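Structure record follows, encoded as structure tokens.
Only one protein chain is missing from this complex, and each of the others stays in its spot.
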Amino acid sequence: MRAFWREYRENWIAVVALAVVVVIVLAALLAPWITPQNPYDLASLDLMDARKPPGFVGSEGYVHWLGTDAQGRDLLSAIIHGLRISLQMGIAAGLFAMTIGATLGILSAHAGGWVEAAIMRVVDLQLSFPAILLALVLVAVLGQGKSQLVIALVAAQYAYFARTAYGAATAERQKDYVEAAHATPLPGWRIVLRHILPNCLPPLIVVGTVQVANAIALEATLSFLGLGLPPTEPSLGMLIANGFQYMMSGRTWISVYPGIALIVLIVAINIVGDQIRDQFNPRLRR
Amino acid sequence: MSASPLLEVRDLRTHFFTRAGVVKAVEGVSFSLEKGEILGLVGESGSGKSVTGFSLIGLVDPPGRIASGSIKFEGRELVGLPPAEMRALRGKRIAMVFQDPAATLNPVLSIGQQMTLAVQAHGRASDAAARDLAARTLTRVGIPDAAARLDAYPHEFSGGMRQRVAIATALLHGPDLIIADEPTTALDVSIQAQILAEMKSLAKETGTALVWISHDLATVSSLADRVLVMYAGRIVEAGAVGETLRAPRHPYTRGLLDSLPAMARPGEKLNQIPGTTPSLLSLPPGCPFAPRCPRADAVCATDPPDVVTASRLVRCHHPLEAA
Amino acid sequence: MLGFIIQRLLQAGLVMLAMSALVFIGVYAIGNPIDVLISPDATQDIRAAAIKSMGLDLPLWQQYLAFLGRLLSGDFGRSFVFGTPVIDLVLARLPATLELALASVLIGAFIGIPLGIYAGYKPESPIARGIMAVSVLGFSVPTFWVGLILILFFAVHLDWLPAGNRGPTAEFLGVQWSFLTKEGLTFLILPALNLSLFKLAMMIRLARAGTREVMLTDTVKFARAAGLSEMTILRRHVLRLISIPLVTVFGLEFGSTLAFAVVTETIFSWPGVGKLIIESITSLDRPVMVAYLVLVAFLFVTINLVVDLSYALLDPRLRRGGRGA
Amino acid sequence: MNQILVAEGVTKRFSPSLSLGDRIAGVLGAHVDKRAVHAVTDVSLSVTAGETLGLVGESGCGKSTLGRMLAGIMPPTEGRVLVSGTAPMRGRHKATTRIQTVFQDPFASLNPRMRIGDSIAEGPVTHGLTSRADAPRMVADWLARVGLDPAFAARFPHQFSGGQRQRVAIARALAMQPDVLVCDEPVASLDVSIQAQILNLFLDLRRDLGLTCLFISHDLSVVRHVSDRVAIMYLGRIVEAGSAAKVYASPRHPYTQGLLDSVPKLRLSIDDVADFKPIAGELPSPLSPPSGCAFHPRCPKATALCRAERPALTAREDGTLVACHHA
Partner (left out) sequence: QTLTMGVRAGPESIDPHFTATGTHSEALKHIFDTLTHSGPQLQIEPGLAESWRPIDATTWEFKLRRGVKFHDGSDMTAEDVVASIRRMQTLSGPNPTRIYVRRITDVRIVDPHTLHIITGGPSPTLPNDFIRLFVVSARATAGLTPEASNEAFNSGRAAIGTGPYRFVSWTPREQFIVDRFEGHWSGRPAWARHVRREIPNDANRVAQLRTGQVDMIVRVPAADVATLERDRTLSVVKADTVYVFNFQFDFRENTPQVTARDGSRLAANPYRDPRVREAIDLAIDRRALAEIAMEGMGTPQGQMVTPNIFGFNPALPIPTPNLARARQLLTEAGFPNGFRMVLNFSNDRLPGDRGVGTAMAQMLARIGIEVQAAGQPAAVIFPARARGELSNIMAGWGTLTGEASYTYSSNAHTNNPTLRLGAFNWHGYSNPEMDRLIQASEFELDDAKRRELLQQIGALFNRERVSLPLASVGSAWAMRRDRVSMPSGRADEETYAWDVTPATR
């Protein structure tokens, strides 16, 4: 672990990215305490404050550093809360997708035969189908709400994990230590849980970070297409989409600031993921 | 006879500057090589054989580099030579063959394409001329029907055939020196014997000097004229093959020979060297072999051994008696 | 090889079957299309007649079977909204999307691969780090967002390029293409750029990862030992070696580009199938949705097949006997 | 005699798994490669208690496959394996613990994410050979026995050198208290000095525990050193088998002869002739083994008979088994 960190530290960009992620996660966790306004408490919003530019002093008496949106929400507060929701969605979707995908992938790699064929065909089938369309159809079917959106995201993403886990598990399965376990012999479940699974985790973690970022971006896109979260509980994507209509009229802050927040978040997660990937890649070690 | 040897290596040090520290893979290696001579380089894994070979041809992977020393090829200093000039030498005057032919040949290019590229790397040659040269060279290394097989891909050859292709590629420009890094280790004994036989006759025919890197004492003994034994980046013993192996003077060389099952009676315990090879990151100040050496004493642990030169080079405070 | 193709075709059939079933059920679950289409003051009998005329009165499985039956004779049914055969509707708009997708994938490939190779060749250099930073950005920034920025900047602000729609077209092979006319090309640039951003990032990363790994192999070392120049090594050895994963992704990306065109086409009013599908979703025009998704699935499978077949071209190891053998 | 490990007519073929599409294409008349890899063909052998049988042959001749079938990791296509009188496998899964394996690559055969103590204890604890409470003591015992510091139990494999790992692997196998140990090239990837250490360890353990052993290697001198009897494999079949001393001293089969001749000898003086006498040609593909005697395309003594008829593995007067028309 220490060696890992020492190596990680060498890439200052990755360190900055990690710091950004940590700051964002902290801000998201502490959102209710650090934001001047609770943007979800509708009663605390004032329509009179709507669409005011950055620096405006609102009816509550404090400065809206990033301006307000069409509902009179303080954008800074909204962005921090939006980050919170986006992260929640991304992480929840990522974790569920990882659990389901890894289970399926490792199971099919271990079981072999028709189980493998059946599961992997379905996964292939799904991979051969654009995630965004799948999510689109699912959200339309399931309706609006966080859990529905997470389901759609999971459905759109688990296949990547399943593929990765399957690939890793088939590679592990051929390794001597698994054969040694079979030769002992150890029961199948034990081989899967104690031997194959732990060794499949590194690639899964890498895919996981990227998929969390992807989930956040996908959620934003769905929001843009009108199939996202309720407008009173906006994610970053929703904030961007809501502010989108004001871009042409020069009130760009409504969309641009959440956009920048989103980009910073996703870029940071991706950079961290990249670095971890590079560090896990034994061929690039030195 | 000749004024200067073909290759003259003086106090070569090649170090890898890794995260964990400086790996002194080659530490003060010196030797020279005459035209047409076959030099065997033996030692256990990690002793620095390959790095020595790569240093000669200027292909040490980063984070490694030649820290100091001199490599004179026909009197010309190679250390610090501009990359372009070094490249002009590679393949033309100095060639190299690697251990695993499956990994060295490009699987997606035909043999002909790869060899043509190698021909054209040194001066203009039409594709036809290059192919012709390639075919002739393949024939020389014992590939039948070479012209037709130029369009084949590496996977269509067996391991032994692939190694022949790699050797032919090295021979294309008739180099003066070939560095062969364990070219038969990945092959079966029966194929290994074929390759060894061919290499020996090729070297004899063309007068090419050969640095033959191997961990197998037997192979080296039957091929080389002289042998260098490496341990932990240093040459611990060097001399004519027969003499050195029959009567090794360094305890390590002795230990290596005794470890061979062929040297013992079946079923009897082998005379093993205890311990393992040291990490190159933190070598003891004295003789690197001291911790494993049955003859070691306090001096060995603190002072690097001097070179004892009689008929041959031995780096030991307490060399074994000459036979 | 034949067996491989047959296998793929079987899979293709399966994918399309599953897709159509999913869409059928999905659209059914969203709601009755008639509620969106029909004007609310229509009387019950008019409503009933309309439902009947669209075949929505049958149970779902019967509708599905009827659909499959028609599909076998190449009939995808008629659009609820336009009343015309769906296949005409989709095919008429397909060239626009294909053109867009192809343009963006090509942009991605021709810019991305050289950049990626460079970044992989000199991974520690500042330029390489810069390239990677840009690629992460391209990877992360939502398409729709970039699209609007592009319009704002290049069309509205600078007035260099048109803001949307497809420009004049010229006919080639009986289909209208806009890249054949000079003006049409100007319409293509922004949307293609928008769509290509993701591919560009993808190509850079893949090419970089591939190059980095290949550069460490003995193949490259051996080529160097033979005295090949770095340029020759990169162009002849490395490019060929990394081409297989690139082609895979190239193919897959082409497919997902078709899908992501949904967003770009919406923003740029590009009259392709992506825009059609979004509009069909909002009007619950199920026949169009089914036809589109089945078509996308078909394209995907075809592309995958082509990709797999092109492996054989790129990788001689696969040439004999295909995969099965 | 007490035949502890017996193989009777064991055969393994790896048939390509044809996809549905391939089968349809085959029906349609396209050429579909249905050839199976004949990895092991009709091998019968037996190992007596306390004996070490060496299995030698070139790469791809089926040594590992045979070893796996004997060890009960892989079911034979045909034939029967008995370990201590019972079949080692039930269905596709290994049932017995009476036979254990040591693998070639010490870097791959230990789970990199498991402490070596756990690796050693896992099997015995799972099978109730040791109680969980006893496990640490048992592990310490075995570590000491294979020459490692018992304190190493808490370490991970990457903290060990290759030779140390191979010691761990041996300890892991022996901790299962097997009757038979299958060693699949246990020293092939080790340096000579380490190889010597492991071979010595092996010899010690064999003596102390009275191990029965199948020792697989491509290194003729290693096999000679450790084996009581040897079997030479060529293209999935045993071509010669007998007491190690006899086979090495006077090989009967032309392949065995060629193989022994191919091995470079340590040349200890300039006067020693260092002539290589390689076997001509290359190993044929196990997809389509040659007719008759599989060795005939490379055999200097081959006749029409060799091309037409496969020689049976027959016992010669001194007890050696040879499959050759002309030996």
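In order of appearance the chains are A, B, C and D, and numbering begins at 1 in each one.
Just so it is clear, contacts are C-beta pairs under 8 Å (C-beta built on N, C-alpha and C of every residue); 3 or more make two chains touch, one makes a residue touch a chain.
Predicted model, so just to flag it, every value in this text is computed and none were measured.
In terms of the touch definition stated at the top, the absent chain reaches A, C within the entire complex.
Between the chain not shown and the residues A:32, A:55, A:112 or A:143, the one that touches is A:143.
Per the touch definition above, the residue from C:163, C:185 or C:216 contacting the chain not shown is C:163. Residues 41-43, 45-48, 50, 70-72, 140, 143-144, 226-227, 230-232, 242, 244-251 are the ones on subunit A that touch the missing chain. For subunit C, the residues touching the absent chain in the complete assembly are 30-44, 46, 49-50, 52-54, 80-84, 89, 92-93, 148, 151-152, 155-156, 159, 162-166, 266-269, 271, 275-276, 279, 281-284.
Basically, only the chains that are shown with their structure count from here on.
With centres defined as mean CA coordinates, subunit C is found 23 Å away from subunit A.
Each chain gets one centre point, the mean of its Cα atoms, and the points for subunit B and subunit C are 52 Å apart. Subunit D makes touch with subunit A in their complex at residues 71-73, 93-95, 97, 100-101, 103-105, 108-114, 122-123, 126-127, 169, 172, 176. Within the complex formed with subunit C, the residues of subunit D that make contact are 16, 18-26, 28, 30, 32-33.
If you check the complex, the residues on subunit B that touch subunit D are 44-45, 158, 160-161, 188-194, 196-197, 200, 215-219, 221-223, 240-243, 245-246, 255-264, 266-274, 276-277.
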